[in-house]
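Take a look at the structure below.
A single protein chain has been removed from this complex, and every other one stays in its place.
Here the chain labels run A, B and C in written order, and each chain numbers its own residues starting at 1.
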């Protein structure tokens, strides 16, 4: 059964910053959709669309939602955030990329500040696999490098993850970072993956594409339309 | 160093229901405060007080907050919920009792619906210890029974807990329930403990008192006023 | 790619006990192999075979090993136990059924006593799903009942599982039990599943078959023959 993916992007940097537009002329969402289309049924959605492109109908037909946001987190309407959270709880997978660590849906579902340290200094990021049996790292080996990256450093204020998949270090400082982590909320599986700063061509890198592709397969719901109910229920004794 | 506890209670059932008032004439909070006072410095707070009794000053001087709420969850102001959540993230312990599973602070910090099944049928609850090395169950042995209890049943929609401490079953139905579970959010430790329905004298039971007392000691912060910062920070390279 | 399953059974009760033989005339392994064959490539192995049927070649060609043992745990040779443990660490999935909780490979990989309480009293077991988004419970809904079962009760001395999937209670006593739990060791995924006492026809029950089938798919390795190395390695600096 084909997995249906929706790639959401705030789509702002690409319109205002020439460096970013040169890398992602059609937007980060189109670059991500492009490599996912080889395996899945893929749609896109952006902030400027009505309901940010995330109508109830779109979510009802999405198995895995990918989220890229950065400077426009505050523009995402709370009603849409609640709709996304409810979809995850009922089984939709969610993959949050890079600066999406501060997006409203991620903070809403995790319950923490999701704060971290950061620095832009053109550093090489080394990502090491620390859960080699996990389906998300199939084909990745021991890890890989991103030649130029923004730095994110601990303490990353997230709940204890279900699994820590990747840990990163950066070439110019002393920081480390849990750069790939999973969570469950209700029936939904969540993967946060750090790479993807807008000023570097990171989503064209084969290892990054492989991880995101694996993550879509992993996050696709097994129970979503099964009728499993999360409702509060009074359950009387049998008479 | 004495642990400072604040016991919060919505304090509504006790004023409107004679059965409850007969059991807890001064309110559930006073019954809980009473046994905790033997070990800790204890204050109380209720919904009807200004800022629900949870001013910033009160929270700044609280090491562990205990929460009992049920029918008035919706009356708790969102600003106070955010204040409680921020205090937990910065290290305050939080113990959520019984129907507090649906309280705003608990749902805010966990990110799930916290829904469950329930039934009022005067059942005996058997609580079994499944983490016997945990400090919360010191002195509890293999478990204990609550003679008359409301039933709560799975699926309990919470994130995978850090530790499952107790699992319960009930005498008249077939349900089971994770009745004691821990979480971490930021620097703060959270314990949810199921017993405590208002129509039964559960908070007078020695085992229940022992668990809550142990949990206060466990949840008291070790890092709260240490200056550890959860703030977002740009951290430039050394020159 | 077809998943290759080996079903291992000590195959003793069936030869000495008429009740058991009447239920499983060809052995428990053949009953399990029978329903798995609809989905996977399935072989069997038993204690009495040379090397207990688990030669290095058999394990090298096994994606998921299923283990049923009870009264003959002590007859399993330590060299074979080490071979099974090494295969799991390098990625082979392992599904341990019922009284296999006390098998040598399970205790070797978990590091605990795996002790528990037990009683034979023809009780109905109610298994409740507490991780509804997990692939192992796809199609299972909220849980199911086994009409007649042996009782297993907590405290079950296992390490904190990666996920608790099922919790059981039993109709005649007050016990509860974590009846479906997962672990990871090296690259290998492990699932322990409680149902399956030899004197009841439990492996003919559709829900039990569905869970075991799901578990095989979940436990099948994604990284096994990838060349990912668990070896100790000295890694000099680049010159």
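The working rule: a residue touches a chain if its C-beta (ideal position, glycine included) is under 8 Å from a C-beta of that chain, and two chains touch if they have at least 3 such contacts.
Keep in mind the model is a prediction, meaning the values are calculated, not measured.
Peer 1: May I ask you to list the residues on chain C that touch the chain which is not drawn?
Peer 2: 85, 89, 102, 108-113, 115-119, 121, 151, 153, 155, 157, 159-160, 162, 172-173, 175, 183-186, 228, 230-237
Peer 1: Just checking the interface: what residues of chain B touch the absent partner chain?
Peer 2: Spelled out for chain B, the touching residues are 91, 131-135, 137-139, 141-142, 162-163, 184, 186-189, 221-223, 226-228.
Peer 1: What is the set of chain A residues that contact the non-displayed chain in the whole complex?
Peer 2: 126, 128-132, 142-143, 145, 153-156, 160, 163-164, 167-169, 171, 174-176, 178
Assume only the chains that are shown with their structure count from here on.
Peer 1: With a Cα-based fit, what is the angle in degrees between chain B and its identical partner chain C, given to the nearest 5?
Peer 2: The C-alpha superposition of chain B onto chain C needs 180 degrees.
Peer 1: Averaged over CA atoms, how far is the centre of chain A from the centre of chain B? Could you give it in whole Å?
Peer 2: Their C-alpha centroids are separated by 32 Å.
Peer 1: Averaging only over C-alpha atoms, locate the centres of chain B and chain C and give their separation in whole Å.
Peer 2: 37
Peer 1: For chain C, jot down the residues that touch at least 2 other chains.
Peer 2: 131-132, 142, 163
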